[in-house]
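Just one protein chain is left out here, and the rest sit where they should.
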Amino acid sequence: MRNSTSAVVTPVPDAPFYRAVGDEVEVFRAAARRGLPVLLKGPTGCGKTRFVEAMAHQLGRDLITVAGHEDMTSADLVGRFLLKGGETVWVDGPLTRAVREGAIFYLDEVVEARQDTTVVIHPLADHRRELPVDRLGTTLQAAPGFQLVISYNPGYQSVLKNLKESTRQRFIAIELGYPAADVETEVVAYEAGIDIETARALVKLAYAIRNLDGSPLREVSSTRMLILAGGLAAEGLSLRSAVHAAVVQVLSDDHDVIRALDELVNTVLPQT
Amino acid sequence: MRNSTSAVVTPVPDAPFYRAVGDEVEVFRAAARRGLPVLLKGPTGCGKTRFVEAMAHQLGRDLITVAGHEDMTSADLVGRFLLKGGETVWVDGPLTRAVREGAIFYLDEVVEARQDTTVVIHPLADHRRELPVDRLGTTLQAAPGFQLVISYNPGYQSVLKNLKESTRQRFIAIELGYPAADVETEVVAYEAGIDIETARALVKLAYAIRNLDGSPLREVSSTRMLILAGGLAAEGLSLRSAVHAAVVQVLSDDHDVIRALDELVNTVLPQT
Amino acid sequence: MRNSTSAVVTPVPDAPFYRAVGDEVEVFRAAARRGLPVLLKGPTGCGKTRFVEAMAHQLGRDLITVAGHEDMTSADLVGRFLLKGGETVWVDGPLTRAVREGAIFYLDEVVEARQDTTVVIHPLADHRRELPVDRLGTTLQAAPGFQLVISYNPGYQSVLKNLKESTRQRFIAIELGYPAADVETEVVAYEAGIDIETARALVKLAYAIRNLDGSPLREVSSTRMLILAGGLAAEGLSLRSAVHAAVVQVLSDDHDVIRALDELVNTVLPQT
Amino acid sequence: MRNSTSAVVTPVPDAPFYRAVGDEVEVFRAAARRGLPVLLKGPTGCGKTRFVEAMAHQLGRDLITVAGHEDMTSADLVGRFLLKGGETVWVDGPLTRAVREGAIFYLDEVVEARQDTTVVIHPLADHRRELPVDRLGTTLQAAPGFQLVISYNPGYQSVLKNLKESTRQRFIAIELGYPAADVETEVVAYEAGIDIETARALVKLAYAIRNLDGSPLREVSSTRMLILAGGLAAEGLSLRSAVHAAVVQVLSDDHDVIRALDELVNTVLPQT
Amino acid sequence: MRNSTSAVVTPVPDAPFYRAVGDEVEVFRAAARRGLPVLLKGPTGCGKTRFVEAMAHQLGRDLITVAGHEDMTSADLVGRFLLKGGETVWVDGPLTRAVREGAIFYLDEVVEARQDTTVVIHPLADHRRELPVDRLGTTLQAAPGFQLVISYNPGYQSVLKNLKESTRQRFIAIELGYPAADVETEVVAYEAGIDIETARALVKLAYAIRNLDGSPLREVSSTRMLILAGGLAAEGLSLRSAVHAAVVQVLSDDHDVIRALDELVNTVLPQT
Partner (left out) sequence: MRNSTSAVVTPVPDAPFYRAVGDEVEVFRAAARRGLPVLLKGPTGCGKTRFVEAMAHQLGRDLITVAGHEDMTSADLVGRFLLKGGETVWVDGPLTRAVREGAIFYLDEVVEARQDTTVVIHPLADHRRELPVDRLGTTLQAAPGFQLVISYNPGYQSVLKNLKESTRQRFIAIELGYPAADVETEVVAYEAGIDIETARALVKLAYAIRNLDGSPLREVSSTRMLILAGGLAAEGLSLRSAVHAAVVQVLSDDHDVIRALDELVNTVLPQT
């Protein structure tokens, strides 16, 4: 356990393994120089968290990450009073800490959170760069280096859960996708600890699934799933068993679809 | 961090950069002289907040700003008892402070708030100019200079979220739109810190997007988005990359629409 | 600020300006002599609050006003225990105070409140004239002079929000409408502080709007809106600018409707 | 104010004015002798509360009345712990008091209450006659004389709000209607303090309204409304003004219906 | 009042009057020997509670009964901390007490409860026989003799309120119906304290109602209703008045149906 003041901060000591897909690094660094907030768009498992970790490391800043969910309230971000020894003591929330310390604050899956959590970031996301802390009767000016990053998956947008236009227009938007085959192969081999040939076979399979016509799948095979499959293979499972557990059974619960995917796996993967 | 009593107050020390679009300044000042509440109507990013800041500065009054959201309760505006050292202490909310100090109170995006927050402003919005503070068993008479300002975006009105007629009829309504091209060019150049030529190109692009026939976009390019694009360009990004990140990717998640917008950008922007 | 015991009471020291429209004064005074509760029906801005203020003044009673809203609970009316100095202290709600002191209690927009607030007034609205205060384990007998007045706008009635029959049948019902043109002219001139000619022009405009065939407006121009327009004119705005801000922009957000209303204004108002 | 221990108890000192309509008195007294719970069915304003008051007086028992509403919880009936002087003190709810003291407990409009309030009365409504008080870890045996009475209006039954069959089958059901014309005339004259002739005219009007073919009214004229109209007349209003305020305006908000009812009134009432 | 530790426990001192309908006694005793949980299915008023009381008496165990309702939480079953004298004290809920003492725990109308109350019984309903008490950080092993019994009425099953399959499959299911005519006659005579002839007439009537073709009734005449009717007759009401109050008025609010049922009663009951 880390000590109680380092909290949810990730100091990102070692350079994370990240391969750029487009000009996302340049755009992020330009936004960072100007203190502009960034919105990351992209599918599940394409590497959004890794990208933010890599940027935090390059810029030499702490990274504080929070995942949005339906029951998150603004107090979860800003802080609250706790009772300690008969006295109420204020405890900063993760957003307040990032504002005070000039860290990068990453709110993952922002559309899952309730609206009061998104409204609380508005004054931090425009020229004011300030955080009203109503319970303390105070407004904090963000320290230099503070940067707001939020992410969401456009494929999950719905009428009920989307980003308010008045929130969205405050952000610089960067779209991330799955990396090109060569880059993805390198990533899978490195992260799963497997040889390049096996990684290349997994990426080839992923592209076969991503290119299926009229696919009944809600999601395609992500880079993350390939890494998990590679990890099982590295532990001694056959590649087909590993892919069945980490890709096929994850992509569907329908027995017909599972059988079809297994056949595709048999066609694409090398016959060991 | 400001000290804990200056709270969410914006003293507006420097004259904000504001260019009038119509007679909104005269109407606001007439309403202010009579203490009448004002309703600002207009699209996202057209400068409503800047307008209120400019008016507060002209009138020499403090400005207290609160953004409405679904979970806001009347206690968030009026105040609540907090436990400090075993004793409950009353802490004024931002509305109560504005009422006591004769400040301008700006409730942004009022239709997002729950109805009890709008009902609480009724007696402040008619001839009574008073705020019942039920928890204290007190009614406050608004200090001279207190003025209520609320805003909303008519384009977002829905059956579920609209302004009650009995609230709306208490207000003087001012509609704000995007400024004329010359004024907008001046604003973008000043705020983004770029030359007039680049700003003019951005405004020309904005008008091209605003005039698209049968546009699938929910929103058009706002002045705020142009300022963000200009800011990225000022940090060294090419203008097209800046516009792609601050305008195109913000306006849509649809890959076909994004491609069409990028083509429009290529046509309108100068070929550097 | 008034002292903390005078609370939300309006002692109505000066005779409010009120002109009777029908026999509403006689009916109200007969109900008051017998202690019967009164239900006021009428559109927004027609003067319901002013009528109650005038009756309270005529009868020499204090007036306690509360506006119904969705989050109002019976505790907001009856009272609650508050923690003060480690001790819980009971604080009367506004209804309880009116019951103890024999004041007129005016619950504005009753249908907005939740049903527990309407049920709590049942025993006060029939022959019992008593208020059970469950939290104190007490039942209060209403002091002589206590009278219950509620209001609602029949135009807003819906399936979800209406007055329960078992509540409604306990009340004497008085319907108020906009006053006749002569009376309305007098009211507007007096309240806005403008000359009779200008007031007459505003009332003429109001009648033109009220008589529009197939009007797309949800509401018509109320007396209150005319007073606001007159007020802006008294502050030096042109009458057309004042009417545009206080009437036209308030009545609609639709640009076509706004243009048509402005043309109607140009036709009806004198050409200054 | 009564003292704080007599609470919501109505000792019913004077014999209430009640005229039997059918065999309801015999059925109620038989149920009371056996301690069986009673369900009163009937329209608004037909005299259900008066009937229970009369029975309580005849049987020499205290009467504790509670009106059901959507926000009522079982704690409102059974009791709760309150903080007094730093110590939590249990305060009996009205149902617990009735159970301890052998009073009649009348839960008016039971279908308005949430289901946990109806389930809490189940063990009191069958052979067990006991009330589990979970918060005290105790089960109370009802004192002799305790009797449970609930009421509802079948005309308001809906899919969402009805009496669970498992609740309903525990009760003896008595249906009450409006009394016969002679009895109703006597009741109206007595309660309103008017002469028999005026009362007879009011009852004649009520029957005319109750017998309207294809009536658009949700409710008909109840005995209670006639008493209110009579009361206004006793205070000096003309009978037609009194009926307009206490009957016509209460029955409808529709101007066409109001006009038709006023014409019916003119036809039926004597031309004074 | 019983003392505060005997709580909602029914020691069932006297043998309850119960007549077996099928092999329900053998199945229940077999389940009890093995500690298997039992699900009782059957219509309202058929004697489910009496059956459990009889089994508890036969097996010499205490019986703790709780009725499920929409607002019941798992804390209502398991227990909670209460503030006593400035100290928080844990108070066992009824389920925890049954688990500690080896009693029969009967959760009546289980589908009315929220799902967290049904999930809390899962580990008690399989081979684990344990109750996690999260608030205490403890898991209780059920004492020998503990048995879980739940009931529901299949006729009330709906999409919104049904028993989760994963709950249902943990139980031994016993279906109870109305007893055969001879047994039911004996039960009614005994419980109501009336002679066998009158009881037989009531049972004959019940069968006539249960066998109505195309009946518009949601429920038929239950054994419990016959006992209530018999009770009123024992108090001196005519049998027809008793049946009208305890059966006819309970079964329907529709005047046409009530009239038809009264005619059926006149046909079936002896003409006294």
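Just so it is clear, A, B, C, D and E label the chains in written order, and each chain counts residues from 1 on its own.
Going forward, contacts are C-beta pairs under 8 Å (C-beta built on N, C-alpha and C of every residue); 3 or more make two chains touch, one makes a residue touch a chain.
Everything numeric in this text was worked out from a predicted model, so none of it was measured.
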Across the complex, visible chains touched by the hidden chain are A, E
Out of E:Val21, E:Leu77, E:Leu95 or E:Leu140, the sole contact with the unshown chain comes from E:Leu140
Sole contact to the chain not displayed, among E:Phe51, E:Phe146 or E:Phe171: E:Phe171
So which of E:Val27, E:Leu217 or E:Ala234 would be touching the chain we can't see? E:Val27
Considering the complete complex, identify which of A:Leu148, A:Ile209, A:Leu232 or A:Leu261 is in touch with the unshown chain. A:Leu232
On chain E, where is the contact patch with the chain that was removed from view? 23, 26-27, 30-31, 33-34, 36, 39, 41, 73-74, 81, 83, 86-88, 100, 114-116, 118-120, 122-123, 126-127, 132, 134-141, 154, 157, 165-166, 168-175
Touch rule applied to chain A and the missing chain gives residues 1-2, 4-9, 44-45, 49, 65-72, 76, 82-86, 91-94, 109, 112, 153, 156, 191, 218-219, 222, 224-225, 228, 231-232, 234-237, 241-242, 245-246, 249-250, 253
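We adopt the following convention: only the chains that are shown with their structure count from here on.
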Strictly by the touch rule at the top, which chains does chain A share as contacts with chain D? none
Neighbour overlap between chain C and chain E returns D
Just the number, please: Cα centre separation of chain C and chain D in whole Å. 30
Which chain B residues reach two or more other chains? 83, 86
Quick check of your reading of the touch definition: is the inter-chain graph here a line, ring, star, complete or other? line
